[in-house]
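Only one protein chain is missing from this complex, and each of the others stays in its spot.
Up next, chain A:
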Amino acid sequence: MFEYAPAPESRSVVDIAPSYGLFINGEFVPASSSGGVFKTVNPASEEVLAEVASAGAEDVDLAVAAARRAFGPWSALPGAERAKYLFRIARIIQERSRELAVLESLDNGKPIKESRDVDLPLVAAYFFYYAGWADKLAYAGFGANPQPLGVAAQVIPWNFPLMMLAWKIAPALAAGNTVVLKPAETTPLSALFFADICRQADLPPGVVNIITGAGETGRTLVEHPDVNKVAFTGSTEVGRQIARSVAGTRKRLTLELGGKAANIVFDDAPIDQAVEGIVNGIFFNQGHVCCAGSRLLVQESAYDEVLTALKRRMATLRVGDPLDKNTDIGAINSAAQLARIRELSDIGASEGAERWSPPCELPSQGFWFAPTIFTGVTQAHRIAREEIFGPVLSVLTFRTPDEAIEKANNTPYGLSAGVWTEKGSLILAMADKLRAGVVWANTFNKFDPTSPFGGYKESGYGREGGRHGLEAYLA
């Protein structure tokens, strides 16, 4: 009766060059003989967007050296002067937000609705927030005269390319550090556009350096002897390798790793909003969220009601062209990730869990996976234990608050959790016992620059965001 006509955002607002170099010391330079090039594709169409330089060991040396040279003058600037640059960057991000949102959706596959309404506003907010701290470091609670660490090596993932960049770069610069950042090899473009924003803001050369490349580039950067601080967001497996390589050095380390968060729904929850929260918890950004609520724990007495409502709601999710303003779920970021999601889902089905997806037509080109739930899942299923990092939800049940806590905590991870109930005292009691860095009450996947974020157990250590986020960049 009422089908939405396609409402595509124009991609002409973004001008992608055929090839990009590395951003070192304020200039774009080609990779040295030790480096190479690679291609970045649009996951929704598999179209090649640009050719990007892959930094080799020599390039990493150059970038770290540039950051080292810039560190002295940058850290010597009065905090208020550094704040001016950060404010300027934040304002340029706002001015160019439409361009950046389209770029992010092209390179990452996430729906424009999310890049436009969630990612970009948050990216600007993190820069604004840390700009405010730059001249108030002495009042942050880390001593009267906190000092920057030096050169920060930062390696970020592909799920929120620009937002992870903001989480890393904004506090580092506010505290007086200089950075060498390596974006993920499948989503390098927005970081390179950010390099251009640094130039537009007249940021002194070398304060921010962006080197692109795959895992090897990241390893070389993290292991570089002249780096003082390593910050990594990504998989637990890589996090472990980094922890090993940093062990025994004087480098400071923060890790934001995987998760298998429990989203706990009690029978007195506001059901309609809880269902929205479940959907937002696992299908936001195609489930490519380390704090995704990938384990739904429903109180048995509300199970039928919640499942009926959830399936009804999932049937309205619109999967397709990320640039269409009406798209809810975009493309899976890469063929490799799609293969991993398929593999784990097949394991779920073969282990006996019941698999369900709403009827939805997937585009023939590109990497796609329909929103999926598994019911009848138990703690013994692999899909209840391993991070899938895709739009796949495992549904488990519990009978009492204590059982909910036990099951929620029974995971090697501890990044986030959600609690849905109308009973305030229960929310507080649960939050107290859940071993997770963030506990959301009657909401899920909400981020704010003033709020610290970070994990327990194998979800990493250290906090990003808020006053705590500064601590990781100060001595």
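Here is the rule we go by: contacts are C-beta pairs under 8 Å (C-beta built on N, C-alpha and C of every residue); 3 or more make two chains touch, one makes a residue touch a chain; residues count from 1.
The rule we apply is simple: contacts and distances are computed from a predicted model.
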Hidden subunit of the complex - UniProt protein name among "Cytochrome C", "Vitamin K epoxide reductase domain-containing protein", "Membrane protein" or "Deoxyribose-phosphate aldolase": "Deoxyribose-phosphate aldolase"
Pick from A:D202, A:E422 or A:D448: which residue touches the chain that isn't shown? A:E422
Of the listed residues A:R98, A:K311 or A:K325, which contacts the missing chain in the full complex? A:K325
Give me the chain A residues in contact with the hidden chain, please. 1-5, 7, 113, 117, 268-273, 276-277, 316, 325-326, 422, 442-443
